[in-house]
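All protein chains but one are shown at their positions in the complex.
Note that the chains are named A, B and C in the order they appear, and that numbering of residues resets to 1 at the start of each chain.
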């Protein structure tokens, strides 16, 4: 892990508030596990703390992140242009454990796709992807991703299943045997809650990538915790013990 | 007076720490009296308050200032480049009163030349200029200025009189009759003190442009005061009642 | 168009935005840029019984994302203010809040007495950050009992509503707010500058000791408003680091009925008119009928 200077290659608006940022790094990142993230300095001098983003893609000295404009930090980031300098601290945290199972199910909602993109790329031949978004347009976020099976839900029904991705997932769940299945998920808190509920009786092993506000990204400040069922020390650092947790061990 | 958007045309390093900044204003400035100043926003987002600079030159929608890098604000300014946006509030304060006298003497030291440049341009045919600087190289600060007489001192003696400009001025003072003379000055506090001392018995009328740290530049905060001999309200605002004061009315 | 007006001590102000005391001179200086009646009320520079010279320079110093001032309360005195500047506000029919201070209790009382009730003077804002020279220079606003007594005496000396402006440099600002309320204060202004100091490392010397203002203050002000609002039932005027309309929203939602803009005007001389404009636009765009609906919206 290292703090690496970087320059923006492109900062492209994909659709609505979603952007893809490609960075040229001064040095390579080191081994990246899907699900790991970086702390990115926001170019310009208006944003104080760095912001965490999943490593969307990575090859030698080019790294990309996909992000959604949410508040002041991501807004400032969306205004950065080619050639702007920044710093990239990473790779950080514990990524997904890819076990050797017949079925790899990936459930993602909205910008959550950014957190599982690298994972899907890695397991593409076996990936059954459930992706939920607002409307057809957001399907552009799936980009060039190759995968075995793709199930799409849109809130407005403009493409695929009409409704949320968990409801869609429920309709398919019986096809998968819990013992042969590994579920991976990334998305808003509500989606993860729904997923837990959906899997309650099925009990397939499930790893989820969770988000929390961060200050350091390095395990220094204990600012980014997620409550777990561990009795001795319930609050675990998302940046250090996470961001990928066992769904059955965290409180949602 | 107005707060005007502006873009940098050039920001040129003249010599050592001295720069000439030319700005294209979105609207013209209004009537400028020599000695008036502007409050300039420093481009970038690292400097909080604006900084005061004399209007060095001005024509229609192009305004320039000459500045010396002193601290964080002027350092940040020196890093600004062509096309950078800024804001210019002005023209501010009371400039020089140009009376109809046979002799117009201008005494300036170092970056003080920036404060009297427009004045000299205006009265060039009658301007007797005494200018003191560190060495020959700094004479570049006199630029293209036209004037009747020019007396130069350098601290290291590399050009003209060796020593400070007040000592040089003293050698010439007897040539000027107090009644026919108007002195204008701008320079460091020490120079103004020396000038006061030099003119003590001569008693020519003398207007000086003084500097003080400012927050608003508009007379709102009372941060920029100069002590005067006025008993009722000794502290006068440099930005409002000044920056040009009667030498005989201020405490130095 | 959403309604920006607020009621303060039975006066309708056309909007809830004022300048902070000491940051808009005597009110006349800004006129070349915008009309002072753009605001709901004008707050005077701190006035005292007798004129005050103020401190030597440097009086202002930039710090990261803020500034420190040590003006030292220079002012022409309350009498000269009424003679020289009140006609200006009369002509504009502009509500005025008179900020005043003293270096002794008696000076406060005498100063308050000298401010004769006037239809445009809607409040007396007591600057309690002032050093009490009889108590070794510790500021009036730190000791609850002293605050209670001082305000009680001021209230007996005037019929104009009294607003206590509190310093954040205290153990517990809600205790002071409560003392002010018990003394009879009709409202609070929260907060004054936060004392700080600055060194010039090149000159190896302290450059300024004074009051910090600007954005750094905002979290301290929001906390103060939150805590005082829980404790006392009088209106709060918020101040401290407001730079734009979004900052105002925080202050209203925390419980302020009106707000004051200080240092922002130095950074952008049009900050105040912009805030008023943006606030109206925001309410319109988000379907709020009145700014009043925002007040305390975050305190459930």
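Keep this in mind: a contact is a pair of C-beta atoms (placed from the backbone, for glycine too) under 8 Å apart; a residue touches a chain by one contact, two chains touch by 3 or more.
Only a predicted model underlies this, so the values are computations on that prediction, with no experimental measurement involved.
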| item | value |
| --- | --- |
| Displayed chains contacted by the hidden chain, counting the whole assembly | A, C |
| Residue, one of C:124, C:150 or C:170, that touches the chain absent here | C:170 |
| Among A:80, A:155 or A:218, residue touching the chain not depicted | A:218 |
| Among C:66, C:102, C:123 or C:262, residue touching the chain not depicted | C:66 |
| Missing-partner contacts on chain C, residue numbers | 63-66, 68, 138, 142-143, 169-172, 194-199, 201, 204-206, 209, 212, 215-216, 218-220, 222-223, 226, 241, 246, 249-250, 253-254, 297-300 |
| In chain A, positions touching the absent partner | 1-3, 47-50, 72-73, 87, 89, 212-216, 218-227, 232-235, 240 |
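One rule holds for everything that comes next: only the chains that are shown with their structure count from here on.
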| item | value |
| --- | --- |
| For chain A paired with chain B, centre-to-centre distance based on mean C-alpha positions, whole Å | 58 |
| Centroid spacing, where centroids are CA-atom means, of chain A and chain C in whole angstrom | 47 |
| For chain C, residues that touch 2 or more chains besides their own | none |
